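For this view, one protein chain was removed and the others were kept in their places.
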Amino acid sequence: MLSRYARRKLADVVVRSACVIATLIALVPLISVLYYVTVRGIGGINVEFFTELPKPVGESGGGMGNALVGTLKLVFLACAFGIPPGVLAGVYLAEFGESRFGRLVRFSADVMSGVPSITVGIFVYSLVVLQAKHFSAFAGGVALAVLMLPTVTRTTEELLKLVPESLREAALGLGVPKWRATLRVMLRTAAPGIATGVMLAVARVAGETAPLLFTAFSNPFWSSGLNEPTASLPMNIYNYAVSPYEEWHRQAWAAALVLLLLVLLLNISARLLVRSRVGAR
Amino acid sequence: MSVSHDISPLIRPRSKILTRFGREVNWGDFIFRRLTALLAALLIAALVAITVAMVRGSAESLAKFGLGFVTAHVWDPVRDVYGALPFIYGTIASSLLALCFAVPISLGVAIFLSELAPAWLRDPVGFLVELLAAVPSVVYGLWGIFVLAPWLRDTVEPLLARTLGFLPLFQGQQRGFGMLAGGIILAIMVTPTISSVSREVLRAVPSSLREGALGLGATPWESVRIAVLPYARSGLIGATILGLGRALGETMAITMVIGNRSEISASLFAPSYTMASVIANEFSEATGSLYLSALAEIGLLLFVVTVLLNIVARLLVWRVGNQPLGGSL
Partner (left out) sequence: MSVGSQSKISRPNHRRGSAGDDKSRWDEVSVSALVPKMRTEDLHAYFGQTEVLKGISLQIAEKQVTAVIGPSGCGKSTFVRCLNRMHEVVPGARATGQVLLDKQDIYQGDVDAVRVRRRVGMVFQKPNPFPTMSIRDNVLAGLRLNGERPDDPDAVVEKMLQRVALWDEVKDILGRAGTGLSGGQQQRLCIARSLALEPEVLLMDEPCSALDPIATARVEELIHELRKSYTIVIVTHNMQQAARVANFTAFFYLGKLIEHDRTDVIFTRPKEPRTEDYITGRFG
C-alpha cells in the first residue's frame, strides 16, 4: 500500500504523462496530414499541373492552371476589398474607439469572426450573385473579404494601441497635424505587426471553400476578368476528392500539396516577421 | 543653406463647415475621423446585412413551417416538404462527440504548454498546435476520405464492434464514413481553438495563486488542480463553447466524411448529415423558392446559434481576467 505522499506523487506523474500524451495525440493528425499530402501529392506536381487546364474524365494529364490563377485572383480581390477598410476601421477603434459606437463596432467584429463561413457565402450570394444573375470571381472575392475584415480590424487596433504615446507626442511636438501623426508615425510603427496579422488572415482565407460554393463557384476553363465564375484550388480539391475518378484523386492530392505549401509559407513567414522584429530591437 | 522658415501666420481661419460640424481645426483631422468612422461602421453594417439577408431568405420557409421546422424529420425536396431535425441532430451530435475528444486533449495540451513544459519547448510545440488550425478544412476532408475513413473502417470500427459491440453506439455496418469520422475530424479542427484560448485563460491566472499552493507543499499537478483550475473554470468553459461554435459551423471537412444521409441513428458507425453539409450540397442545385428558403432557414438557425454561443463564450473568457482574487477555492 502506497503512502499518502507516494500516492500524491504518483498522481502527479500520471497527470503529467497524460498531458504529454494528449499533446502527442493532438499532433498526430498534423503529422499524418503533412505526410500523406506530401507523399501522395508530390507525384502529381509537374509543369503541366501549373499550366494546363483540366482534361475531360478518362483522359490522363491536364492540370489546374486555372485553379491556381483563380485562387490568386480571389486572394487579390479579398485583400483589395478587405485590407484597406479593415486597417482604417482598426485605426478608428484605436484612436476614437472609446464610445458606444466604438464598442458596437468591436462587438460586431468579434461576432462576425465567429460566423460560419458558409453563412457568409449565402449572404454574398443574395447580395451579389442574385443581382448579377451569375457566379463570379468578384462575388468570391467579396465573400473572402467579409471573412477577413473583422480579423484585420481587430489586429490593427490592438497593434496600434501598443505603439508608445511618446512617438505621437514627438510628432505633434514637431508641428505635425494629428491625422498625419497617426498615419505616418503611429501606423507606420505598427505596420510590421499588422502585416503579420494580415498574412495570417490571408492564409486562412486562401484555403476557404464554403464561401466559394455559391459565389465564385467553379470553372473548367480559364476565367477571364473578374465577372466570370472561376476555379480555385480549394474548390477543385473538394470536387475532385468526392468524385469517383482515380485520376482526379491524384490531382486533388497535388492541389492539396500546393495549397498547403502556400498556407504554411504564409504562416511561417508571418511568425518569422514577428521574431525578426523582436530580435532586432 | 538654411531651411525656409515657416512664416505663415499663426492664425488660420476655420471654415464655417468645420466649425458647424465638428471640433477639428483643420480639414485633415476632420476627414480622417469621419472617413475612418465610416469604414468602422461597415462592420456593423455587414453584421446587420448578413442577419437581414438570412432572415429574408428564410421568410418563406419560416412562414410555411413555423416552429415545426425544427422538429420535423422529413426532408423531401420532391414533395416540397422540409424538416430540419435530422440535420440538427447530426450537427449537435457530431459537435458534442468532437468535444468529447477535443476537450480532454485540448486541456491536456493547454496545461502542458502553460504549466508543465520547459521554456524551450513551449514555443515550438505551441506553434505546431497552431499549425493544426492553419490546415484548410478541405485538406482535412481529403485526408479524411482517403486516410481516416479507411483506417476507421479497417481497424478501429471492427475493434470497437468486437469489444464494445453490445452498445448500440458501435453497431451496424462499418463504412468508415459516418458519425465517428465526423466527430474525429471536427475534434482535430477545434483542438487548436480550445487549447489556445485555454492557454490564454491559464496565463491570466495570477501566479500568486499557483505559488501559494506550491508554497504549501502541493505537487505541481495539485497546485494546478487546487489553485489554478477553479479560478480559470469559467474561462475554460468559455474556451470549450468557442470550440463548440467552431464545430457547429464547420462545413467542408465534415461534409466529406460524414456520409451525407439524413438519418438519425444511435450508432456512431452510421452516416449522418449536418446543417452546414446539407446547405453545401444542395444550395446550388436547389430549385423552387421554398427549397431555397428552407435551406436558408437552416443557415439562419446555424447563424443565430453560433452567434449566441460566441457571445456567451466571450463573456465567460473575459470574466477570468477580471475576477477578484478570491476565485472559487
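Going in written order, the chains are labelled A and B, and every chain counts its residues from 1.
Heads up, the rule we're going with is that contacts are C-beta pairs under 8 Å (C-beta built on N, C-alpha and C of every residue); 3 or more make two chains touch, one makes a residue touch a chain.
None of these values were measured; they are calculated from a predicted model.
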Omitted chain's touching partners, listed by label: A, B
Chain not shown: contacting residue from A:L2, A:V47 or A:L174: A:L174
Listed in rising order, the chain A residues that touch the chain left out are 164, 166-167, 169-177, 180-181, 184-185, 188-189, 191, 281
Interface residues of chain B (partner: the chain not displayed): 1-6, 8-14, 25-26
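In the analysis below, only the chains that are shown with their structure count from here on.
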Taking the complex as given, what residues does chain B use to touch chain A? 26, 28-29, 31-33, 35-37, 39-44, 46-47, 49-50, 53-54, 56-57, 104-109, 111-113, 116, 125, 127-129, 131-132, 134-143, 145-147, 188, 191, 195, 219-222, 242, 245-246, 248-252, 256, 276, 279-280, 283-284, 296, 299, 302-303, 306-307, 309-311, 314
Enumerate the contact residues on chain A facing chain B in the complex. 8-9, 11-12, 15-16, 18-23, 25-27, 29-30, 32-33, 36-37, 40, 85, 88-89, 91-93, 95-97, 101-102, 104-105, 108-112, 114-120, 122-123, 125-127, 146, 149-150, 153, 177-180, 182-183, 203-204, 206-210, 213-214, 217, 234, 237-238, 241-242, 249, 252-253, 256, 259-260, 263-264, 267, 271
